[in-house]
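Next up is a structure, given as structure tokens.
Removed from the display is one protein chain of the complex; every other protein chain stays in position.
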Amino acid sequence: MNQTLVSYLSQYEFYDILLGLFGMNAGLLAFTIYLLFTLAIVGLCATIGGLGTYAERKISADIQQRVGPNRVGPYGILQFLADGVKMITKEDVMPFTADKFLFYLAPMLALIGVFATLAVLPWSSGFMMADLNVGIFYLIAISSLVGVSVFLGGYASNSKWSMLGGLRGASQIISYEIPVTISVLSITLLAGGMSFGTILSHQQGTPINWFLFHNPFAFVAFFVYFVGALAETNRAPFDLPEAESELVSGYHTEYTGMRFGFFALAEYIEVFVVCGVGAALFLGGGNLPFDVSIDIIPLQLVQVTVFLAKALLLYYVVIWVRWTFPRLRVDQLMSICWKYLTPIAIFNLVGNAVWMVMFNGKSVADLMFGGH
Amino acid sequence: MFAQLLFLMSALLTVGCAIAVTVTKNIMHSCIFLLGSLIGVAGLYATLGADFVAVTQIMVYVGGIVILMLFAVMLTGGKDFVSRAQNLLGLAPAMGNKWTYATGLFVATVFLLTNISLMMNISQAYPAKNFGSEFPSTVSAIGKLLVKEHVLAFELSSVLLLGALVGAAIIARPRKQ
Partner (left out) sequence: MMGLTSYLVISLILFVTGLVVMLSRKNIVAILLGIELILNAAALNFVAYSRYVTGNLDGHIFSLFIIVVAAAEAAVGLAIVIRFFQIKETIHIDEATQLRN
């Protein structure tokens, strides 16, 4: 039984009023609700992605004791709009020897792969587009479209820098998918299900009941997940695909205007999605610390705020890491993935399984304070 | 309504991209059309209520096999990206003379007639049922089947994957001439 946004909203009274407005046509109403919610989420995420570029500059300026963008709007917060306008009005240049079809396709694939993940992102216990029972698996699967797009962007530009960046990007993304997936697998083991609803309902608002502190193995799994996610989204210190010092700009060297904007937007939104998934899997998502017996819309909005706060905190850490650590070499990158992260992740998975059997699925908090 | 819409879109994507794989001369484009076709097949799985298989399809093919194919094309392609086979109509990259095409046409006709007669029987024996829009979750059922009834095949497939991994690494490693 997949719970969806519509099936969640249908328990309220105003759903029946809306249904009356739509002439009892449930299909049309469902379509309208999905459409509106999709527009809202895509708009919100595009704003978060845009503000991400601003946050990146401002935080980096803060770390390096500079001022950062401060001309457009109060504290320069409208800088991303100015950048967007600049990118849209720029000339759309395509290299003469580029593969036209793939050159046009690659940025689209990046955006499709990222926006498709938003369908299962759990904003709160009720506000998720579709609580698929393969939710997290779907998210990992569909986001690998970004890897294809990075590769194609690098190939289609027909330039040496792009080619090297694309090859590095694709190999990095498919390598780091393994530790990330195995870490996520250990959380599905703890929750007993792959849907975000199941995973969230097995955690509570207080930090001691998060999966992060469920057992020592889950604690390590979070860091494996986070490092792997940094590499999967091509963030520093794993930003070898676009290493400025060696490859100019990597796989999107030849892209200009809004096509480059698509790549940048996809990257920033993907970072947000990855942080949101980390918040939902390990940090309790939008769960509130007190027991909520009544289920009303304002409480859901509070949950959304809590979720956003956790996700954006992780987002800050991602940017902080970028401006703190130097970039890795390619061989170091691969040896970290295959010699360290993957064995640790597999060990964690086995450890979680053993823990679940030995302590009957109880967390550390349950054992210490004699919980349920 | 949603299921039928999904079915139509997936079917069109699958069939269109499969045909495009056949007629495209550029092997790189063929790989991308293959990707579209495989995603379409995943959509068809979803309309059949096979959610786990659908997502596994996307996971393995998009994240693994298609990227591998693209890597292989790039590592081996060079100037041979575009097929330059001689053909009759100048459309699909297919080689052969008129006898090849005649034989192919004959075989295709026989194949098609056999299939049509088979499918007539099937469509009479199993008329279209209306399942409604309820799709029960298959994840836990598949999990139980995999570790109970099909556990031997499950373990064998893991050995197969390990063998393939090691074998591929050994075969493709650079050797000193």
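Order of writing sets the chain letters: A and B. Residues in each chain are counted from 1.
The rule is simple: a residue touches a chain if its C-beta (ideal position, glycine included) is under 8 Å from a C-beta of that chain, and two chains touch if they have at least 3 such contacts.
None of the values given here were measured: they were computed from a predicted structure.
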Neighbouring shown chains of the undisplayed chain, as defined at the top: B
Chain not shown, touching residues in chain B: 3-4, 7-8, 11, 14-15, 18-19, 21-22, 27, 30-31, 34, 37-38, 41, 44-45, 47-50, 52-53, 56-57, 60-61, 64-65, 68-69, 71-73, 75-77, 80, 83, 85, 92-96, 108, 111, 115, 119, 122-123, 126-129, 131, 138, 141-142, 145-146, 150, 153, 157, 160-161, 163-165, 167-169, 171-172, 174-175
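One rule holds in what follows: only the chains that are shown with their structure count from here on.
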Whole-Å gap between the CA centroids of chain A and chain B: 29
Residues on chain B engaged by chain A in the complex (per definition of touch): 1-2, 26, 28-29, 32, 35, 51-52, 55-56, 58-59, 62-64, 66-67, 70-71, 74, 135-137, 139
In the complex, chain A residues that touch chain B: 1-2, 27, 30, 99, 101-102, 105, 132-134, 137-138, 140-142, 144-145, 147-148, 151-152, 155, 167, 170-171, 174, 177, 193-194
